[in-house]
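In this view, the complex is presented without one of its protein chains, the others remaining in place.
Labels A and B are assigned to the chains in the order they are written; within every chain, residues are numbered from 1.
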Amino acid sequence: MFNYTFQWKQALARLPQMLDGAIVTMQIAILSMAIGILLAVVLTMFRLSGNRALSAIAKTWVEIARNTPALFQIYMAHFGLGSFGIHLSPFASILLGITFNNAGYLTENFRGALKAIPDTQTRAGRSLGFGAAGAFRYIVLPQMLRISFLPMTNQMVWAILMTSLGVTVGMNSDLYGVTQDLNALTFRTFELFAVAAVIFYLITKVITLGARLVASRLFRY
Amino acid sequence: MFDTALTAADFVFLAKGAGVTIIVTLISVLAGTILGILFGVFRYQVGAIWAAPLTFVLDIFRSIPLLIQLVLANAFIGTILQIRISGFTVACIVLSMYTAAFCSEIVRGGIEAVPATTRRAARSLGMTWGQDMREIVLPLATRVALPSWIGLALGVMKDSALVYVVQVTELLKSTQILITRLQEPLLLLLICGAFYFVISFPLARFGGYLEKRWSND
């Protein structure tokens, strides 16, 4: 049917290396999400603080993260910062780039979630004796995180997919980087990348299904 | 920093790259949206079980890095089917399917957001399925879907930065070519970033405005 001989064995023989790469990919994604969520909470607090300078920082961050390509942000984290003499390893560059992106998008998600939490709740909290920070920490924040759980899952999937951009800043230990290295050695492009695609697919499926499971257990009431 | 070797010819070169970015985006968003509406309506109409194969295929486009989709499509069309088409075409095909995958979700969500009672009322007034879709579902679903669709279109524009991998010289690739020759990474990257921002920001704002306006009533 095809005038092409598939050599799946060559690709499958490299599966262990690719799975090691998948673990690095997971590490980057999980770290960038964890730090990204923390940053997004901080940026949300900046936004709510009423302080002009702080909310301007949050706004700028969100708009740059959402209005430029992720590839650009990652390239900037490596070569842009490099122009100022700040040298990050490829791992740190890709982590920084994706974290920056995650934090921007998550802050925007949190903003949407906050709208769904009635003001009366904060007021009730305040009248129960919580300070402004306390009311945010104990009343608003938990609900905000719960409402944005689904968008966070989506962002996690994005983070996984974005790790593939690490090759542009010299990353070769993540799943895409490993695959590309192997491709440069053997040039079985289709076979190798097809295997990588299946691994990526399985990872994202495990995450979305896992998140659904967690959500159904956590948010039963 | 502003003492630069950048010439007018280089700006023309960058503008050409930007043109490619815009053309790829327009073609893909247009084709992807048409396909996405077809897929979305189909999926809603036949129900989850019968639409499962289509859902599965579309889901793949959302679960695999775009870079890999491009590499695989390029290898499959060129190496295995041995069809001679340009990298530009490959880029448009992949990005269109990518857009369609996300768009069909948006369309389905939009249709589902139209209350069933409203549609039943329309049908009981004697409207046909087509009339119901055109006169009732379309305007109401558009309100729900349009802001997300704008987000999607801008997302596709930003993701089109990856088509360099199939030898298409778009904006970011043009920038890299100039960096290679001029070695002014910061300035060039800032110009490139500013371009994306200038296009994306107002449209994103417009989307946010529509969302706000339409969700209040």
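To be clear about the criterion, contacts are C-beta pairs under 8 Å (C-beta built on N, C-alpha and C of every residue); 3 or more make two chains touch, one makes a residue touch a chain.
Rule of thumb we're sticking to: contacts and distances are computed from a predicted model.
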So which of "Succinate dehydrogenase iron-sulfur subunit", "NADH-quinone oxidoreductase subunit F", "Monovalent cation/H+ antiporter subunit D family protein" or "ABC transporter arginine-binding protein 2" is the UniProt name of the chain that got left out?
"ABC transporter arginine-binding protein 2"
Touch partners of the unshown chain, restricted to the chains that are shown, please.
A, B
Would you indicate which residue among B:74, B:99 or B:200 is in contact with the undisplayed chain?
B:74
Residue, one of A:14, A:47 or A:78, that touches the chain absent here
A:78
Residue ranges of chain B at the interface with the undisplayed chain
7, 9-10, 13, 71, 74-75, 77-79, 82-84, 86-87, 165-167, 169, 176-183, 185
On chain A, what residues meet the omitted chain?
78-79, 82-83, 85, 87-90, 167-172, 177, 180-181, 183-189
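By our rule, only the chains that are shown with their structure count from here on.
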Could you tell me the distance, in whole angstrom, between the mean C-alpha positions of chain A and chain B?
20
Applying the document's contact rule, which stretches of chain B touch chain A when the two form their complex?
60, 62-69, 71-72, 75-76, 79-82, 154, 158-159, 161-162, 172, 179, 185-186, 189, 192-193, 196-197, 200-201, 204
Contacts from chain A onto chain B in the complex sit at residues 2-4, 63-64, 66-72, 75-76, 79-80, 82-83, 157, 161-165, 176, 189-190, 193-194, 196-197, 200-201, 204-205
